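A single protein chain has been omitted from the complex, and every remaining protein chain is retained in its original position.
Our next item is subunit A:
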């Protein structure tokens, strides 16, 4: 028994060390965000400095990170909402109705789920150019309407949770089909929407290559693109400002994670065990 206790103590220490190693890069980022450039050049310390406001002034005079933050938010929220609504609508139609090509549509989903995103990237770029949508958010947002994986996930969810008798009752009461979708099916799907929504949001928030290709104007840049632009900008001359810029792109997401971690983690296991 004593051996086990000793072993456990050792394991907890090892785990704590691993956690510390995991967070050192973030901690260094936050400490250096508060130190001046010359302080950073002199050497490293674990104690925060007092130059955060100066760093902020330097950063903000070259690059509007909050603008990037807002831009990322606009894109990610639009993508998440469109993805959830239209995937639910499509899954609803696939589950409830019989129609021609239903199986073809379903099989094409399964195939498309395996195709990497880069395959159509060059085509998407030229299509956006032809439609006059280059340097706008449309090419980033509109494709969210057709998300095969989300439809697939919602379809499986609806098959197991929705009884068609609810819809029959609704029809007898004279509700329209779309009305029933809004009032019955969407609320029923909410847990599945939350699960997929979190991942869709994170995916869109972190997406780098598509906005990098599509966006040209700095005032439209999303955060990842702005981070890429930061390295070649005058901000790179001031390491403190650089660290602060990175911190601004990272810390709010960490805070959001604190509140959502439970949902996020149960979603990962749900996806994997089913997959």
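The rule we apply is simple: a contact is a pair of C-beta atoms (placed from the backbone, for glycine too) under 8 Å apart; a residue touches a chain by one contact, two chains touch by 3 or more; residues count from 1.
The rule is short, and it goes like this: contacts and distances are computed from a predicted model.
> What is the missing chain called in its UniProt entry, if the choices are "Sugar ABC transporter permease", "histidine kinase", "Extracellular solute-binding protein" or "Rhodanese-like domain protein"?
"Sugar ABC transporter permease"
> Quick one: which of A:60, A:77 or A:202 touches the chain that's been left out?
A:202
> Counting contacts across the full complex, list the positions on subunit A that touch the omitted chain.
Contacting residues on subunit A, toward the hidden partner: 4, 7-8, 11-12, 15, 18-19, 22-23, 25, 28-29, 32, 40-41, 43-44, 86-87, 89-90, 92-94, 96-100, 105, 112, 114-127, 139, 142-143, 145-146, 148, 151, 164, 177-178, 181, 202, 205-206, 208-209, 213, 223-225, 227-228, 230-231, 239, 242-243, 246, 249-250, 253-254, 257, 261-262, 264-265, 268-269, 272-273, 275.
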